[in-house]
Every structure is written in structure tokens, then in C-alpha cells.
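A single protein chain has been removed from this complex, and every other one stays in its place.
To keep things simple, chains are lettered A and B as they appear, and every chain counts its residues starting from 1.
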Amino acid sequence: MADLKITGLHKYYGSMHAVRGIDLEIPAGEFTVLVGQSGCGKSTLLRTIAGLEDISSGTIEIAGEVVNDLAPRDRDIAMVFQNYALYPYMRVYDNIAFGLRARKTPKQEIEEKVQRAARMLAIDHLLDRYPRQLSGGQLQRVAIGRAVVRNARLYLFDEPLSNLDAQLRDEMRGEIKRLHQELDKTMIYVTHDQIEAMTMADRIVLLRDGRIEQAGSPLDLYERPATKYVAGFLGSPSMNFIPAQLVSQDNGLAVRLSDGALLSLPADRGNRFSRHRDREVTLGVRPEHISRAADDALRPGVVCHEVTIDLVQPTGSRTYATFLLGGVETVAELKAHDVSAPNETVKLALDMNRVVLIDPASEEVL
Amino acid sequence: MSAAGALMKPRFSDKSFRYQLIAPSIFVLLLIGVFPLVYLLVASFQGITMIDNDTSFHGVSNYAALFGDTRLWEALLHTILFTAIALPLELVLGLMMAQLFIDHMPGRQVFVALLVLPVVIAPIVSGATWSLMFDNRFGPVNQVIGWITGEEATLLWTISPDLVYPAILAAEVWQWTPFMFLLLLAALSAVDKSQLEAASIDGAGYWRIFFRIVLPAIWPVMAVAVLIRGLDLFRLFDVVWALTRGGPGTMTETISIFTYVKGFQQFETSYTAAVALLIIILLSVVVILALRRVGLAR
Partner (left out) sequence: MKLSQRRNMRLALRYVAATLLTLFFLFPIYWLFMISFKTADEIYAYPPVWWPSSIQFSNYLVLFKDGDAATVGNSLIVAGVSTVIAMFLGTICAYSLARFRTGGENLANWIISQRMVPPIAVVFPIFLLYVWFGWVDTYFGLILLYTAFNLPYVIWMMRGYILDIPIALEQAALVDGYTRWQVLWKVVFPMCRAGLFATAIFTFVFAWNDFIFALVLTRTEVATYTVQVTHYFGGQSNFWGKISAMSVLGTLPIFIVVAFMQKYLVRGISLGAVKG
């Protein structure tokens, strides 16, 4: 059964159309990530679910009940805010207990629940402190603790990690995911960070201009993007997009780049694309699907191409190499010592089994 | 993240909440703020005086009488005169004081705390204080003048036509220069120091930096300070009341004192209503023009 069901949701701010028709069902216990660039409507969508914003049209159902006209306090949701939203004049204990007190929970029960949540988040030694005495990571834990004690139907996270530094963010990501496994609650998490979306989500809902661009499991979206936008949004470094033409070659199909290079497609994929023969396409290649060509036998579907490296960016485990391919700057994720210096000419192998072809007009993946 | 965060949309049962919140305040303001205006408007077209409660329609006779009332226009002139002298004086003196304190200076807080004391004194008390100061025989002002000139000074500060203006202005400037000082000090402290340093490295002199960088930066605060003080000076009453009661004759009568005399000593109700409306209209025009100017300057 769907724990949250949104049908035909629209939201206007004056003449600004922030949410443009969202239909979405989220099953109980799922961890859903709403992801997209700033201004895509993801926060607005979350806030309409919380009841902090009115909706212009459509319905929102939580556990089968239409909540359109319910105040936030009656929706039985808990929310973690971007800037923690902790009360500076209350101790950590009181901040966590704040939501329980609103619901007239017995004192004994509050004590137990706060202690349990605090232990779970490893902040039980901080309960007597004030928020100003805590570090960013600790504040974030308190903010999460505040939501956790509530035992709500639905948990909402509004970019909770965006104020933390990179290392802490990695740590908290794992923490929140572990929390989801322990609590087994329906959680909706908003972020603009595709890595957060990929690592945390059971399901990603990718929003663009107030609409759902694509929804599905992280790997589904990553491997089978529906549009160029999705393909470019997920993955870091982003997918390379190279303008090309789909042409016949021997008895199969190949992609011809603007510099004339012909990259043949594996036979099994050829069939799918045959009706797009002789059309302009955009070739989408992920950096990790380009490797240093070994001299020995190539696997089927892998083609070789010689390029001159422009820029080398080692990260330690991998090295990013930038070069021109078909007239556009292209990035490859190579092994650490595959290239050492700019201007080196190397032979690279493209795994054509994994590339996507995109219709440049509609930007849809073929 | 979104701009939506800046505004809470009222929702559901909250729709009446926003009006519950403002209702009592609006009621009080209507009663004490708007009723008087309505009454003034009505009464100003009637003929009510102390002896005659004549509520019949008198047309614009009260307004017509305003034009021939030299005492009224003189009172207005006095008010403008006080404002035109006191306001620039307070502004310039306040700015100079602020400049004196702007650079690093240990113990500055103590000076500032002491300097602002005149601002919080009741204006009527400040007037009383200065009437003690200016007493021709027992006041210290004449005594100090005596020390300087070497002969006994017996200046009649609150009576002599040549001296009443300086006396009232002294009290006024004494009380409110610290107000300007405090605001301008805050404004100067907020000026971006790196801009000043960059300008001085570029070889700009003191005055050039002051006029090109400092003055534009503190202009908004200066405008607010001048507006607040201008409005206060326009309603000048307490200090004059304490020092001269508008005298000698009507020489220092301000528009506020004139209105008080007409309304509460001569009980010319309808005529006073016309005067009060005139004041409000004049003031509104000035304020709107001033706000426009400030708005443009920003």
C-alpha cells in the first residue's frame, strides 16, 4: 500500500508555477530521494507534503487519508530542516523533547524516548548543552534526534547535510541510511547532491522545472536514463556528450564523430537503433567507460581511438584525463598511472556496450 | 533554499489567525489615530467656540481665516526657523563627534554611554534644566560669561528678544546632538574599512575619502536621522514651554504652542481643528517628499 500518494499536484507562487503536475506514489518503508537543481521545485514539493505550503490543485494522501486541508500538526509527520531549526534558548534535551511535549506525552515516556534516540545518535552526553555549544555535525544529530523521537508516519528531510563539510557529510549519509534501516519508516529526502541521492535512495525522483523527469532505483536511473538531463545529472564527473551521426557500417551500425572517426556499435544494440539510421545523434559516454586500450584482444563492442591528452587530474585511486573527442572536451576516468602528463598521445578504448544515444532534438535517450 | 521560505502562507484554520493578531491593534489605532482626523475634518467646517457650540455648516470660513492669521504664519515661521538652524547644527556637530570617536580608542564605550544621557531625559525636564542654567542671576551661564568678559553678565536669556532664540536652540542642540552622534557613529562603524584602506593606498586624501566613500555609505542613516529629528523639531513644544512659553509676546511661539493656546486656552474648537489639519497636511507633504528623496538617493 502506498504510504504517500500525490496526484496532479500544482503549486503557484503568484504567477510563478513552481510545481507543475506531480503524480507520485511512495510505498511504506521506502527511502525516496527528491533530487534536482535549485529551483526545480523539490523543496516546495516537500513543504506541501509537510503542510507548510498550500497547494494550488491536486491531492496529497498520507496512508489513504487526504491531508490537503490538514494543518502540519495534524499530519503526523516529522521533518529535519536544512539549518537544523534548533531552539537556541533550549537545551539539547528540550529540543529533542519539544515535539513530544506538544503531544502531551507523559514525562516518563519523554525521558525514555529522548534517551533512546540520543544513544542511537551518540549524543547522549550532550543533552545538557545548548545548541551554540555544539559543532555542526552534533547539531545535525540533534536535529535528526528531534525527528526520530516523534515516531511519525512520515519523515521528511530538507537538504539536511548541505551545511556540513565534505567529510562529515559522508559520515552522516551513512548514519541516516542506517537509521532508516533501524526505524523502517517511510522517508523522503530532498537534496541537490546527486551523490547523496545515489548512495541513500531506495528510489530517486529526479525533478526538473516542477516536473518529474524520471523516477526509479539509483542504478536504474544511472544505467538507463530516460533523457539527456538525467544522464548528465547523475554521475561524477558527468557523462560526456559528443555530437555524432548514426551511420551504416558493414552489416551493422556505427557512430561517426565530427572528426570522421567511426565507432562501431555492437550488433545486439544495432537492431534497436536501426530506425534512427543516418540521423544526427548525441553520443553519451560515461568517463568510467573509457579506459586505456590494452594491446591485447579487445572485448566485443569495445572500440579504440587515439587521442592527445590535454589535462591530467589525478585523484589518487583514479586519474581523470581530458582530451578532445569529436571536437568536444571529453573526460575519461582512467587507472591511476594510465597517463602521466599532458600532450601524451594514448590509445583509449570506449565500451560501446554501455554508451547511450540521444536524440538531439527531443533530448530523449533512444 | 527557495524564496518561499521567507513567507509563511496562511493556511486552513490559520486564515483567521492573521486577522485575530492585528485586530486589537487596528482597533486602538482607529480609535485614537483615525477618529481624531475624522473629527478634525468635521469640526473644521463648523463654528464651535468656547461660548458657542455652533455645529452648523460654516463652509470654508475657518480655512479662509487661516490665511489672514499672521500669528499662525509667524508661529509656522518660528518653527521652520528652529528646525532650519537646529537640524544642520545637530547634524554637523554629531558628525564631528562621531568622527572623533570612530577610530580605535580604549574606553570609548564609557564616553558614548555618558554622552547619550541627554537624549533620554524628558524634553520638559531638559527645558527646566536649561531655565536653571540660564537664570540671569543664579545660573552658571552668565557666571561663566562674566569670567570670560571680566565684568558681571546679567543677560536675560529667557526674556530678552535677542537672546531667547539662542537660549532655546542651545537647549535643543544640547539634548539632540548626541542623538545624531549615536546614529552616525553606528553608521560610520559600519563603513567597510577595506574600502577606506584601498582608497588611501590609491592616494586619496582625507576629504576625498570622506566625500567619495564615507558620506555615500552613511547617507541612508543620515537621511533617517534627519527625518526623525525634523519631525521632532516640527512638533517642538516642551523645551519652549519650559523656557519661554512662546514669549516674549509670541516671539518664540511654535506651531505646536500656537495650536495649544488656540485649542486649550482660547477654546476656538473649529478654528483649532482647521489649524491641526493644516499641520498634518503640511507635514505629510514634507514627509512624502523627503521619503521620495531618500528613496531616490538609495
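Everything that follows uses one rule, which is that a residue touches a chain if its C-beta (ideal position, glycine included) is under 8 Å from a C-beta of that chain, and two chains touch if they have at least 3 such contacts.
Just so we're clear, the structure is a prediction, and the values are computed from it rather than from any experiment.
Colleague: Which of A:26, A:79 or A:126 sits in contact with the chain that's absent?
Modeller: A:79
Colleague: Touching the hidden chain in the complete assembly: which of A:52, A:67 or A:312 does that?
Modeller: A:52
Colleague: Using the touch definition from the top, which of B:84, B:100 or B:198 touches the missing chain?
Modeller: Result: among the candidates, B:100 touches the missing chain.
Colleague: Residues on subunit A that touch the omitted chain in the whole complex?
Modeller: 50-52, 71-73, 75, 77-79, 81-83, 85, 87-89, 98-99, 102-103, 146, 150, 156
Colleague: May I ask you to list the residues on subunit B that touch the chain which is not drawn?
Modeller: Counting over the whole complex, subunit B touches the hidden chain at residues 5-10, 14, 17-19, 21-22, 24-26, 28-29, 31-33, 35-37, 39-40, 43, 97, 100-101, 103, 105, 109, 111-126, 128-133, 135, 137-140, 143, 146, 174, 177-179, 182-183, 186-187, 220-221, 224-225, 228, 231, 234-235, 237-238, 241-242, 255-256, 259-260, 263-264, 269, 272-273, 276-277, 279-280, 283, 287.
Simple rule for what comes next: only the chains that are shown with their structure count from here on.
Colleague: Between subunit A and subunit B, what is the separation of their C-alpha centroids in Å?
Modeller: 60
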